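Since the structure comes first, as structure tokens, the remarks are kept for the end.
Heads up, one of the protein chains got dropped from this complex, but the rest are sitting where they should.
To keep things simple, chains are lettered A and B as they appear, and every chain counts its residues starting from 1.
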Amino acid sequence: MKLELHRVKIHKLAWGKETSARDGLLTVNKEELLTMLRKDERLAKVDLDFASPGESVRILPVKDVVEPRYKMEGPGGVFPGMVSDVETVGEGKTLVLSGAAVVTTGKIVRFQEGIIDMKGPGAEYTPFSRTCNIVVILENTEDLDKHDYETACRMAGLKTAAYLARKCLGAAVDSVETYETPNLKDAMAAHEGLPKVAYLYMLQSQGLLHDTYLYGVDVKKILPTLLNPTEVMDGAIVSGNCVSACDKNNTYSHQNNPIIHQMFKRHGKDFNFLGCIVTNENVTLADKKRCSSYSINLAKTLGVDGLLISEEGFGNPDADLIMNCWKAERAGIKTTLLTDEYAGQDGASQSLADSTPEGDACVTAGNANEVVVLPPMDKVIGVPEEANVIAGGWQGSLAEDGTITVELQAILGATSELGFTKLGCYTI
Amino acid sequence: MVKEIERAGLPVVHVCTIVPISLTVGANRIVPAVAIPYPLGDPNRTPEEEKEIRRNLVEKALKALQTEVTEQTVFTD
Partner (left out) sequence: MTYRIIHYINQFYAGIGGEEKADITPEIREGVVGPGMALQAALRDEAEIVATVICGDSYFASNLEKASEEIIEMMKKYSPDAVVAGPAFNAGRYGTASGGICEAVSKQLGIPVVSAMYPENPGVDLYKRSCYIVETTDSAAGMRKAIPAMAALVLKLLKGEPVGSPSEEGYIERGIRKNKFYEKLAAERAVDMFTAKLHGRPFVTEYPMPVFDRVEPNPPVTDMKNAVIGLVTSGGICPGGNPDHIEASSASKFGEYDITGIKDLVCTEYCTAHGGYDATYADQDPDRVLPVDVLRDMEKEGVFKKLHNKFYSTVGNGTSVASSKRFGAEIARRMISDGVTAVILTST
């Protein structure tokens, strides 16, 4: 499977008559986009706004972030099973509006949305203070079921991302990157002498509002399976998550999964990267046992020497992470874990809910309980009062002057377990 | 919380879904529950059946409380 990412760099946004990209400027036809989004009867109100790096703007509560991509060539379309048919993706050419991001906001579920600050201390923690954001502001119709509303919001983000990139087809491309994974027969024969490795990609699947989709399938219903890394780049994995903002893997992070990019960098030099095994984090013990055993059996069947494992979320998924770890290690497969920590506001508590001596190689993306103070911004897109109820906030998080005091938990992507930030932890 | 209640001298049973976490953290009497969003129920069943499931789990919990244990014990039947 060979995929070319054609990147059109975006560093500025403007409204205009025609949606297009030119010389780093993404022009958006507001009316056209709104007309498309307003077709969804589940949404009572849709609006659009911009938020660019360095502006004194806060967005909250943020549900998801999506990178605008569209297929230029090759089978299938972006976000298969969501906005495109379920045809296999990951081959051909894909246009990427690099530096732009679609951010969905609105009062969605009770607790689990995040904050993006485009400036100030909060901006340092979220990767999305560095993207030019097209913010989609959503409001549901009365009495709409929460799960339907989540679907409507998720679809609005994906449709916007696909729309923007589609309209920019033909724009001058700044760079082209090529990613290729051969079939297993060739992959196994290649790079003799190098250890074979795979990436165990854990996806949150805790319930209707804490879910992730693979080709449109709710991953709590899957058995672990193999996936080509390039399929992920075309949006085969989509977030439908409403969990703590810091470590839910938003769709943008999936599309740009930095673990996959780092694995490709070392491929053929330090190891032979065969691909991804995707698995879930379900709510029953039987599922956790079944899927961890199944994943590790897939790894054994592939004959890999090592598995890099990334978690999504925290708490009970720690049990999935730990089971994946010791089952692999006891099968002779070396593991490294990527997680984050909940060590308390004072950092003095155990960081994970579960533990195993086999987990001797562990990278963490930081303590999500650490408290940060976010000074007021000139402009707030969304509903600032949500700061008092989102995960990581508390009654009184929002001060009268607009200052927000919250745990890092509340900042979108702050402790990304796909390793999207430079944050980490150490023991003093 | 379980351990502190135990430490204070009260016999305590932990009814929970993710038994491995309970074992790692250190509960002594553990009764496995149904699922995280509904440990003592099952929305896929009729209300009567659900209550029956709940009753069985609570009975199991009471039985665990009446059982002498010397180490961490999971009450599966």
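The rule is simple: a residue touches a chain if its C-beta (ideal position, glycine included) is under 8 Å from a C-beta of that chain, and two chains touch if they have at least 3 such contacts.
Computed from a predicted model, the values in this text were never measured in an experiment.
Engineer: Determine which of the presented chains are touched by the chain that is not presented, and list them.
Structural biologist: A, B
Engineer: Give the residue, chosen from A:53, A:120, A:182 or A:258, that touches the chain omitted from the document.
Structural biologist: Of the listed residues, the one touching the omitted chain is A:258.
Engineer: Could you tell me which of A:35, A:178 or A:349 touches the chain that is not displayed?
Structural biologist: A:349
Engineer: In the whole complex, what residues of subunit A lie against the chain that is missing from view?
Structural biologist: 110-112, 124, 146-147, 195, 197, 206-210, 243-244, 257-259, 261-263, 265-266, 270-271, 283, 305-306, 308, 310, 314-316, 334, 336-339, 341-352, 355-357, 359-370, 389-395, 407-409, 416, 418-428
Engineer: Pick out the residues on subunit B that sit against the missing chain.
Structural biologist: 1-18, 22, 24-26, 28-29, 33, 36-41, 43, 50-51, 54-55, 57-58, 61-62, 65-71
The working rule: only the chains that are shown with their structure count from here on.
Engineer: Using mean CA coordinates as chain centres, what's the subunit A-subunit B distance in Å?
Structural biologist: Computed from C-alpha means, the inter-chain centre distance equals 35 Å.
Engineer: Contact residues on subunit B for subunit A in the complex?
Structural biologist: Counting only subunit B, the residues touching subunit A are 17-21, 24-25, 32, 34-37.
Engineer: Enumerate the contact residues on subunit A facing subunit B in the complex.
Structural biologist: 206-207, 283-285, 288, 316, 318-319, 322-323, 353-355
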